[in-house]
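Just dropping this structure here.
All protein chains but one are shown at their positions in the complex.
Which chain is which? They are A, B, C and D, in the order written, and residues in each are numbered from 1.
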Amino acid sequence: MDKKKAVRDYHRNLAVTAGIILLIFIAIPIFVKSPYILNVFVLVFYMSTLSMAWNLLGGMTGQNSLGHAAYMGLGAYASCLLVVRTGINPWLSAVAGMVAVAVVAGVIFYPCFILRGPYFTLVSIAFGEAIRQFIINSEFFGRASGVGLPYGKDSWIDFRFGSKVPYYYVGLAMMILIYAFMKKIERSKIGYALKTIREDEDAAAAIGINPIKYKIMAVVISAMVAALVGFFYASYIRYIDPELMIQAKSTEAVLPAIVGGAAFVEGPIIGGLIMIPLSEFLRATYSAILPGINMLMYAVVLLVVIRFRPAGILGWYMNSRAKQFVDERILKKPSVEVIEEVEMAGGR
Amino acid sequence: ASGAINSAQGQAAAPAEQERTEAAPAEEAAPAEETAAADENAPEGDPIRLGTIYAMSGGNAAIGANILRGIDFAVAEINAKGGVLGRPLEVVRGDHAGDPATGKSEAERLITQEHVDLMMGCHMSTVTEVVAQVCQQYGVPMITAISTLDRLTDADHEDMDYFFRLCPLNSVYVEDMLKYLKDSTEQTGEEIKTIAIFTDRAAIGQELIRCVNLFKDEYGLELVAEVDYTSNATDLSAQVLALKDANPDAILCDSYIGDATLFVQTLKAQNYSPKMIVAKANGFTDPSFITNLGSIANGVASVVEFNPDLTNGVEINEEFNKEFGVDMNGHSAESYTVVWIFKTAIEAAGSVEGEAVKEALTNLDIQGEFPGGRKIVLPYDRIKFENYELAGEPHYRDNTYASVAIAQIQDGAWKTVWPFNFTETKIAYPAPLE
Amino acid sequence: MSTFLQACVNGLLMGGFYSLMGMGQNVIFGVMKIVNFCHGEMLMVGMYLTFVLYTFFGIDPYLSVPIVAVVMFLFGALIQHTLITPSLGTKSFTNLLFLTVGLGLLLSNGALVIFGSTYYTINTPYSQTYINLGPVTMALPRLISFGVLVVISSALFAFLKYTTTGKQIRAVSQNPVGAEVVGINVKSIYILTYGIGVALAGVAGSLLTGFYTIFPTAGASFGFRALIVVVVGGLGSIPGAFLAGIFLGLLETMVALFISPSYSDLIVFVTFIVILVVRQTIIARRR
Amino acid sequence: MSDTPIIEVSHITKRFKGLTAVKDVSFTIKRGAITGMIGPNGAGKSTTFNMICGYYPPTEGKIFYDGKDITDKKAYDYTNMKVSRTFQIMKPLKNLSVLDNVVASAWFGHAAAKNERQAREKAMEVLQFTGLYEKRHVLSKDMGTPDQKRLEMARALATSPQLLFLDENMAGLNPAETEEAIKLIRRINESGVTIFLIEHIMQAVVSLCEEVIVLHHGEKIAVGTPDEVMNDPYVMEVYLGVKKEDADA
Partner (left out) sequence: MLKVSGLNAGYGSVNILWDLEFEVKDGEIVAILGSNGAGKTTMVRAVTGMLKPSSGSVQFNGDELSGKNTRYILDAGIVQVPEGRQLFTEMTVLENLEMGAFNRKTKEHFRDNLKKAYGWFPRLEERAKQAAGTLSGGEQQMVAVARALIGEPRLLILDEPSLGLAPNIVDDILKVASDMADHDGISVLLVEQDITKALACADGGYVIENGKIVLHGTAKELSENEHVKKAYLGI
């Protein structure tokens, strides 16, 4: 009986902690007035979301894509062009953009799924470059000059604001929503299929998983989320050009996941919260003094994390005293067996 | 379309010669004041903060370096003379690394964290567009020294009254290039009938192509080839062969410095000597272009926003070269000028308050020389931001007096060759490239 | 016709560089199964090294090739020992990938910090010497470079194929544990191979200074082409990489010549994807 | 219905480049029974097995399941047809816990779990059945050979097969552990699962199998009860290694 209560208490504590963290994020714009700081948060939100999109493919499925900037860019282009050319509502264009990118990603990648390991990575780079080159050569996409979204009065309908606050909340909501979605996937049939594929494709086939089908699913979902981020980016920056899709941007999309811990759905968020403010700080502080030194230091941080904390910050936390302390003292987590027992009992 | 600008050039030649002697005493008087002013004013007041956003890292960092030399030079000069309103100028640098999102972020940081009063930027028009929006939102006056994209000041930007542009528009550049081709017959005796474009596939190249198509018929030129490549190309021999095949009378080009260098080397390697090469500044006028290529650069011509042999440029270039070890180029000279424009406007407004400075900039009219400073070092003698029409399109707050000259590398140095009434130097034809 | 011949020669000369880069990448990939994403940056380091040797010590770029090779080898060995070997233990392809990506960032920005953003070139007395062979012109530096790299490639091929060390390298590439069992020092082989790979990139950089500008991001375009070469030529295959490099060089010039220079990049990427997919499909079928 | 064999293999042949690994082999697997396959190394047992399970297409011949032609079925279709397999070279999902390894399987197959709870319950059941319950939170890569072999089986069972293929599932076990495994396999069989196994451990083959098929050089050389097969002089010579003198005596 008190086992049951212990588990219930633990779940309550978890919920309360999550609630507090959420409240802090909701409260930030009330206390932080600096648009620049809010801007950094907005960056964190959309980059973390993009990184979560990557992580579905890279972390969960073991397919290291280095072409996510292309999906994001395509999404941004699709929604921008629709708004500019047809004048439809941006929110609708976002949906259309996601669908378009999903189709493109699915169709183009279908033949590539025979590829494993590094081959997949290389194709994803070539694919990203090919899309970028295509846009640069295409009159329709505005070639290298890019596309701008119209400025104007603040409006929810047009998703356009002078202030950072609405972007902050939309960005936050997007990140949380995608997080919840990814968490759901992780524990679902798809999640298990993807993880099985990551570990061994032959083993996956042996239990009835069609590796190609699920990999396509992963790529399509991942590309759609990236396209959503592209829409958000375009609405926020209000100007896009093919430079958005260069390979360095794809790399940027991955770093939060690597630093945070690619094995965890939370990894990209933790990594984003660390790496993006760090990069902004380094640029603000050092770039003017000695150009390049900021990226140099950023690279050093990245290398140190990979070298000494290969499972990322979260992987490190999971085996740390800090976690023990949090579990025991703050969350009052009962043993795994107890939780399991109560859960199984509840099921009958 | 650019008739007004041309006449400005025409007038500029003669007065410039006269004013030179007059200006000398004023310059000599300055140091006396300067010591006094420096002691009393400069160190004391709150600095006036000038934000700059250029690429300091990434593929195009070289351009940012030239621009900042010009800015630093002007700021040192102004501070040595007692600053602005008795307050020193201080530069706060931002780095956009070639990316609009980063540019936006930097603009926000400079304005809200660093509290800059003024803004300069950027060297990529795509980033300028985004940064200008941020400045507009916060009411920070911004002048771009070198963003030439026509669109930046078109009808869509009518309301962006905090944004001003010093440099000429791409269409002005290109029209002057074509004009030069036509005028060259006078000296070379050969008429230019066919042209080819060699350019980067990035935005700069698209603009060159667009503008050439805009004017080519008017100047009776036939475009026989459009050849482009991706920035920082590994190899340009295919492009050069395509040009060689097309065999135009003249090649118009726009490239960043690395590709510009490789282009000329490849021309040699492919044994192709076009008779005339005219570049739209950029990489071709980077100080390291001549250093790197040596004699094979001889004969390359380019639009220049500034040239050391311009009557107003000789002196400043000497000082500049002493300071930095390289010549002042167009980017340095234009950004140098922008700093002085800001100084003049602030002093006219009597404050650094954004609204007041904006008003002052709107009404600014500098003729010949800056109050308390040098003569305009660029190849024109008046600076005024005006609304006007260009090729049937309205434009806002551009310096309509801006124009460019054309220089050619001769004996390892840029020599102004056009407009003819600006210079004694004759066009070297065909371009020797050796 | 003469244009076509000239284009062939150009493609061949350029392809040689892609080959050299690809072979370096291939040695590394073949043995450690990691894609060296800082390969282009290693080339850039080789360029700056040559530049420094020329500017401060007056050493001719071609004479500095052996020096660059040795220095870059040591540099690669150091990186392998301190960074990559420890991370190999985690068996995470993702981590290794981003380790090399991070290294690339470090190197290109390090160059920016040290040398600034200026574009440099090296002008030797013979940089502007050209050789005419009938309708075809060749720049002397390119020709020398091509000769040097043909020699290096053949030497490398022979080394891997016939020497004991070469066989050890191949053994490690197939089964590191098995290699240890037969008495091969696996860690030294790793150090050796990464050193060789990096040295090849450095040498390519050194040779490139004869006709290319030196700047912090100079390696990027070459780095990616090296990847294409590796994949098209077949992972681990040195002759494959050599041929693929030449193929890529020719493909680029031919597309530019017969279709349009604008599309050469696009077509190269698409060809790359197609070749990869087709080849892997055939391999999978054969299973 | 019940007398149609669950699997009928008809004249299958597999050639790799120059080498014929399996040559015109035909046999049937009886429903509800345990059938074994033995033969010298390289005889073509795993190849036959892989052809039946959809990993290699046969070069020639047909395979029937419940009378239906399944020659061209893909490997991932098998669990939906209630057929499941293990690998000779184990393929555990290394970075997942034992529990997650099995949960993953429980999501698939003809009786796939509908939700997370079902999947976990089914996995727990299988873990208890196979004796891995105590180790359910261990990462599968940290386990020794016999546990990994057991895990292979657990993962196969979690898809609720009616026909189970085991490729050398007992290799590397000592006699005592082998006894355990034999009991487990018998229990599985008693729950109604038809089993087809490849094994070199005679102790297991003799005590489990109702019928044994012997391959040699890719050809079927004998079939019968374990007793019959093991007393076949040819089988003795090529496989069991009973010395000529002993056999004569």
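Here is the rule we use: contacts are C-beta pairs under 8 Å (C-beta built on N, C-alpha and C of every residue); 3 or more make two chains touch, one makes a residue touch a chain.
Keep in mind that this is a model prediction, so the values were computed, not measured.
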Response to the item:
The omitted chain touches C, D
Practice prompt. Touching the absent chain in the whole complex: find that residue among D:111, D:139, D:171 or D:223.
Written response: D:171
Item to complete: From the listed residues D:4, D:88 or D:189, report the one that touches the chain absent from this view.
Response: D:88
Discussion item. Can you tell me which of D:109, D:146 or D:161 touches the chain that was removed from the display?
Written reply: D:146
Fill in: Positions on chain D where the hidden chain makes contact
16, 19, 38-43, 46, 88-89, 143-147, 168, 171-179, 200, 202, 238-241
Worksheet item: Which residue numbers on chain C touch the omitted chain?
Response: 164, 167-168, 170-171, 174-175, 177-185
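The working rule: only the chains that are shown with their structure count from here on.
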Worksheet entry | A-D or A-C - the one linked by more C-beta pairs in contact | A-C
Worksheet item: Between chain A and chain C, what's the gap in Å when you average each chain's C-alpha atoms?
Response: 33
Worksheet item: Using mean CA coordinates as chain centres, what's the chain A-chain D distance in Å?
Response: 42
Worksheet item: In chain B, what residues contact two or more other chains?
Response: 56-57, 61, 64-65, 201, 230
Item to complete: List, in ascending order, every residue of chain D touching at least 2 other chains.
Response: none
Discussion item. Considering only the defined contacts, which chain C positions touch chain B in the complex?
Written reply: 3, 6-7, 10, 14, 17, 109, 112, 116-121, 123, 128, 130, 132, 137-139, 142, 211-213, 215-218, 220-222, 225, 249, 252-253, 256-257, 261-262, 264-265
Response to the item:
Listed in rising order, chain A residues that touch chain B in their complex are 34-36, 39-40, 43, 133, 136-137, 143-146, 148, 150-151, 162, 233, 237-241, 243, 280, 283-284, 287-288, 291-292, 294-295
Worksheet, complete the sentence: chain B residues touching chain A in their complex are 56-57, 61, 64-65, 92-95, 97-102, 104-106, 108-109, 111-113, 126, 129-130, 133, 137, 149, 151, 156, 201-203, 205-207, 230
